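Apart from one protein chain that is not included, each protein chain of the complex appears where it belongs.
Right after this comes chain A.
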């Protein structure tokens, strides 16, 4: 039988909840409701009065080819970031799980990137990828002009993707390692006795068994790629060159705060929010059902 604590006093639980509720209301529901309101009205750039616009703001952005280009770019960005980050984290976790030398040290070392603020990492990676002086810039000494994220859109996008993926590795690593260590060691040993090499065992035995974790991380990474890229892009490329790194979250910032199109930006942020809600729903709906082992 489940034991639940309950309070005799009807006011006390609300008082205990109040700080958290206040935070959520002020910093989440209030801005969200504001954005929702703006998305359906036409706001004046300098404030003061608005006009009901119905779905016109949405119709406008959906009719804009440049917006769809941003959506496609965001999707590519999210998939690339999630794939790179998860694959690297999984590889590292596999090695650490096999208890190679120095495992204990790597366990903490691999998590550090997660503790670094995105803009700080962005600045660091700008140096690393700088075409004139950075580590990667050295290729320009051999083949002049082959690498320049300041002018080449693909280079710029790739640079931001690498940086974002790097930031996520620590988080993914922790989850992968925890999932791998939950698996009985004898399963892997049975695989070894059955003749499978480590890579084959990973594909046939470990990966299917940590599928729920993989799925969970995939959703978390996609969400993070859609919403957390702002800091990096703002520091590294400011959406350039020629919008090559302009993803949804950055475009809504530019339109809203630079272009002062509050209504259009609000509509975009509602679209982004619905996307995240959809991903979260998928996560809650399926992640629980796909657990193989008991």
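Points worth noting:
Here is the rule we use: contacts are C-beta pairs under 8 Å (C-beta built on N, C-alpha and C of every residue); 3 or more make two chains touch, one makes a residue touch a chain; residues count from 1.
Note that in this section contacts and distances are computed from a predicted model.
Hidden from the displayed complex is a chain whose UniProt protein name, among "Tetrathionate reductase subunit A", "DNA 3'-5' helicase", "Glycerol-3-phosphate ABC transporter ATP-binding protein" or "TonB-dependent receptor", is "Glycerol-3-phosphate ABC transporter ATP-binding protein".
Screening A:78, A:96, A:205 or A:236 for touch with the missing chain picks out A:205.
Of A:144, A:184 or A:259, it is A:184 that touches the chain left out of the display.
When the omitted chain is restored, the residue from A:79, A:111, A:192 or A:254 that touches it is A:192. The set of chain A residues touching the chain not shown comprises 184, 186-187, 189-197, 200, 204-205, 208-209, 292-294.
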